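Input: one structure, supplied below.
The complex appears here without one of its protein chains, the remainder shown in place.
Chain IDs A and B follow the sequence of writing; residue 1 opens each chain.
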Amino acid sequence: MIEFRDVGVSYPADDEGAGATLALHGADLVIPEGELTLVVGPTGSGKSTLLRCINGLVPHFSGGTLHGRVLVDGRDTRTHRPRDLADVVGFVMQDPVASFVTDTVEEELAYGMESLGVDASAMRRRVEETLDLLGLADVRRRQLRDLSGGQQQRVAIGAVLASGPRILVLDEPTSALDPVAAEEVLASLHRLVHDLGLTVVLAEHRLERVIHHADNVVLLESGRGERSVSGLLAPAEAMLTSPIYPPVIGLGRALGWTPLPLSVRDARRRAVVLRERLGAPEEAPAVDRTGAEPVVAVSGLAVRRGTVPALRDVDLDVAPGEIVALMGRNGAGKSTLLAALVGQVAREHGSVRVGTLDPARAKPAHIVRQVGLVPQDPSLILYASSVAEECAAADTDFGLEPGTSARVLERILPGVEPTRHPHDLSEGQRLSVALALILASDPRVVLLDEPTRGLDYGAKRRLVSLLQELSAGGHAVMLATHDVELAAEVASRVVVLADGDVVADGPVRQVLSGSPAFAPQVAKILHPVRLLTVDEVVDAAGAAS
Amino acid sequence: MAGSPRSPRLLHPAAWWLWGLAMAVAASRTTNPFLLALTIAVVCWVVLERREIGMTNPLLPFLLIGLFAIGLRVVMVGLLGDAVAGRVVLFRLPEVPLPEWSSGVRIGGAVTLEGVLVAAYDGLRMATILVCLGAANALASPRRLLRYVPATLYEAGTAVVVALTFAPQLVEDARRVRAARRLRGHASRRVADIPRLAVPVLTGALERSLDLAASMESRGYGRVVHRTTRSTRLAGLLTLVGLTGVVIGLYGLLDATSPTALGIPMLVGGLLCALGALAVGVHRDDRTHYRRDEWHLPETLVAVSGAVPAVVLSVAAAQHWTGLVPPQVPAALPAVPPALAVALLVAALAAVLAPVPPVLAQSRLDLRAGAAAA
Partner (left out) sequence: MTPSWRTPAVLALALVIGVAAFTWPFFVTSGAQLNQLGHENDASLVFVVIMALLVLLLLAELTSGGADAKTVAVLGVLAAAGGALRVLSAGTAGLEPMFFLLVVAGRALGATKGFLLGVLALLASAFLTAGVGPWTPFQMIACGWVCLGAGLLPPLRGAAERWLLAGYGFLIGLGYGMVMNLWFWPFLGGSAPDGAGFVPDAGVTTNLGHYAAFYVTTSLAWDLPRGVLTAVLVFFASGSLLRALRRSVRRARFGAPVEFVEAGYT
C-alpha cells in the first residue's frame, strides 16, 4: 500500500548558520494494507518526517530534497502534491485544534470534501456516516473549541476520514490527551482498522497505550550523526531492541521473558510464578513528617470558576522534601489548586499559606521567591529570542546576580547552546529551560502542571532524577499529572482529586496500587503484590531468590 | 415537519442583508423624525423576533453609536453655529474672536432652536442608518455571507475564515500568557512589558498556523479551483483596464471642463471590466458546498418587504413630497404622510414572513417549558 524505496530527506543549509541537515536516511520498506503500523523512535529521530513523506508534505510543503521514491497506492509523491493525495491519505496532526479550518463539527467534517468537490448529497451522507463511526452525532452542531480533547481529536480524524481515504497517518494523536480521552481515540482507531480495513500508520510516545494494538513496528534510531530506519518488525521482536519501551516491556526485558508480553494481560499470565515468589513484601516504613513544619498549608480552600465550583473545602499540608502527585480526571481541580498556590485564582473562602506568605495577597515578585510554577505549556513563560537572553531576563526579573539562571540551566540541562531559540528546542529541553528559570530564584516549593506531555521516555527519566534531586535538597514538589508511571516513579505521596474534593491522600504505594484507574502497569501485573516500578521488582526478585 | 415553512431554520443571509440595506436606503431619504423613529421601531421589532443568536446582540453597539452621533451633531452645532438662519435663540455662548482669514468659521455665539432641531434630525437619520446596518449584522451573521465568495476570492475568503476561527483562540492564549507572566514575577502594566505578552502569543499562533497550512494542504485545499495562465492573464488585463477606466471616469466626474462621455460612462465601463475580472479569474471551480442555504419563498418575501419602503421613499424624495423633510424655519412639528408610514410598516412583515432561527426557537421553547414548570 505504501512503499518507501531507499528514501532519505535532507535540507540545505540555511542563512541562520545551521548546516545542511539529514532528517531521514535509508528508509526502505513496504507497509501492508489493512494493518496498524507503529513508528517508534526517540524525539528527533525523524518520525514526523517519515510520516509526512507518506502524503508528500515532505518535500512539497516543507522544502528540501527527497531522495529515493515514495509510492502510495501506486501514486508517486514526486508527481503528486499532498492535495492530490487527499483522497488516498488522511493526515492527522498532533494538535487537533491547530488543524481546524472551520468552527463547528459538521462544517469541519465537510471542509475536506468541499475542497475535493464531492457532490452535495454524497457529502451529506458521508458526514452522517463519519459522525456515527466516530461517535460524534451528539455534538454535531457544537463549536469545536467547546469540545473535550478526545472529541476534538476524533473530529480531526473524522475530518480527514470523511473524504474516504484508505490510509490514515497520525502523528502522536494521543500525546496531549489524558488517559480517558486517549482511550476514546484509540478505540476509534482500532475500529477503523478492524471493521473498515483501513491502513493506519501511527507515531506515538506513549507506547503503553498503543503497543498492543500494533500489527507492525518500524524502529527509528538516531545515534551520533547516524540515522537508521528498520524494516517492518513484529511488535514483540521490535520491543526487544527498542531504545524506548513502556514499563510492561521493561519488566519483560529485565526478567528475560520470551516471547515478550506486550499487554498487561499477557504479562499477568507470565507473572504467576513471580507473584507467588515475591509474596507480600513488607510495607515500607512511612516517612515521618510530623516534625517538619509544612511549607504549604491549605485549609478549607474553595474556588469557583464562573458558576462552577472548582475546589470545595480542600485541606492539604506539604512538608519540605515531599514530592506530591496530584491526580484525577480533567476538570477535577488539579490545575486550579496549583493556580491557587501561586495566587492566580481568587478564592471563595479558606486560607492558603506557601512558605511565609499568602499568595493571594503578596506581590508576584515576592511569590516567586517562595513558590514557582511551570505551566502546562512551558512556552507560555518564554518570550526572549535565545536561551541566553531568557536567562539574563530571569536574572533581572528576580533581582539575582547575573549568571545565576544560566548556572542552574547548565546543571539541569548541560550542553544546551545558549544561542538557540527557545521555540527550536525539543519539548523536553523547553521544559528544562522553563524549570531552570523558575528554579533560579530558589523557591521552596516547585509546582509542575502536566510536565510529561509530549516527553519521550528519555526526557521523562531526566525529569524524574531532577525532581528527586530537588526533593533531596529540601524543596517541596507538587505535580499535577495524568501519568501514573511518572507518579509511581517519583512521587512520595499521591493526592487524588475528584470534582473539586480530595478523595484520596496517602503514600504513593497505598493509593496507586489499590486503585484500578491509577495503578501503574507493573502494579497491575503484580497485583496484589504492592510493587510499582520495574526497578523495585528487579530488586525484590533479586532479594527473593 | 422538515421543509414546512413554519419549521425553524436560518433565512438565507443575503435576504436579511438586502432587507437591512434597503431599510438603510429608505432611512437615508428622509429627516422626518417620526418616520425615522418608525423605521427604528420596525427594525428593532424584527431583530427581536428573528435574530440569529450569537453571544452578544450586535445591535446594541450600533444603537449607542447612533445616540452618540446625535449628541455629537447637536454639540457641534451649539459650538460652531448652524447653517440655518434660526429665529428662536435658546441661549448665547461667548463668541471666540477668530482672525480674518478664517472667514466663515465661528466658535460660540447664539444657539437657535431651529439649528439644534436640524442637527438633531440629521443625527437621527445617521443613527437610523446605523441601526439598520446593525440589524443586518444581528439578523444574519456576516460571516455566513463568506460562503458565497466567488472562486476568484477563494484564497482571501479562506484567510478570513481562518482568521475568524483563530481569533477566539488568540484571545484565550493572551489570557493564559498574561496569567503566566506572574510566574516570572511580573505584575506591572508597563508598555515595555507588552512584548512579553505579544511575543509568546504570536509565535505560538504562527507555529500553529504552519500546522494548519499542512492540514489544509493535506485535505485538498485549492485542488479543484483551476487557474490557467490564460484565465489569470485575462483577469489581470481586465483588472488593469477596469482600474484605468475608473480613474479616468473619476477624473471626468470631478472636473467640470471634461466632456460628459468621460464621466459616468467611463466609470461604469471601468466597474464592469472590474466585475469581469472577478468573474474570469478562475478557469473552473469544482468546489461543492455542504448544506448551502437555499433561496425559497420566505427569502424573496423578506427581500421584497424591505425593498417596498426603499422604493417608495426614494420616489417620494425624487418628487419632493411634503413630510419627508420637516420645515426648518420656523420650527414646526412635521406631518406624517400616511402612505410613507404604511410603506415602512410593510418592512415589519419580515418578522412574520421569515422562519424562526433554530437557536431562538429553542430558547423560546425552553422559556415556555420553564414557565409551565413554574
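Note that in this section contacts are C-beta pairs under 8 Å (C-beta built on N, C-alpha and C of every residue); 3 or more make two chains touch, one makes a residue touch a chain.
It should be emphasised that the depicted structure is a prediction, and the values quoted were computed from it without experimental measurement.
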Chain not shown, its touching partners among those shown: A, B
Sole contact to the chain not displayed, among B:V201, B:L340 or B:L353: B:V201
Of B:G252, B:P298, B:P334 or B:P357, the one touching the omitted chain in the full complex: B:G252
Hidden partner chain, touching residue among B:R176, B:R227 or B:R287: B:R227
Contact residue for the chain not shown (choose from B:L93, B:V171 or B:L365): B:V171
Contact set of chain A toward the excluded chain (per top definition): 6-10, 12, 14, 16, 22, 25-26, 59-69, 78, 383-385, 421
Residues of chain B (touch criterion as defined above) contacting the omitted chain: 28, 54, 58, 61-62, 72, 76-77, 79-83, 102, 104-106, 118-119, 122, 130, 133-134, 136-138, 141-143, 146, 152-156, 158-171, 174, 191-192, 194-195, 198-199, 201-203, 205-210, 212-214, 216-217, 221-222, 227, 229, 232, 235-236, 239-240, 242-244, 246-247, 250, 252-257, 260, 263-264, 267, 271, 274-275, 277-278, 281, 317-318
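Basically, only the chains that are shown with their structure count from here on.
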Euclidean distance of C-alpha centroids - chain A vs chain B, Å: 47
List of chain B residues in touch with chain A within their complex: 158, 161-162, 164-165, 168-169, 172, 176-177, 179-187, 195-196, 199-200, 203-204, 207-209, 211-224, 286-292
Interfacial residue positions of chain A with respect to chain B in the complex: 52, 55, 57, 60-61, 81-87, 89-91, 93, 95, 97-103, 106-107, 110-120, 123-124, 127, 145, 159-160, 163, 339, 342-344, 363-365, 367-368, 372-375, 377, 379-383, 394, 397-398, 423, 437-438, 441
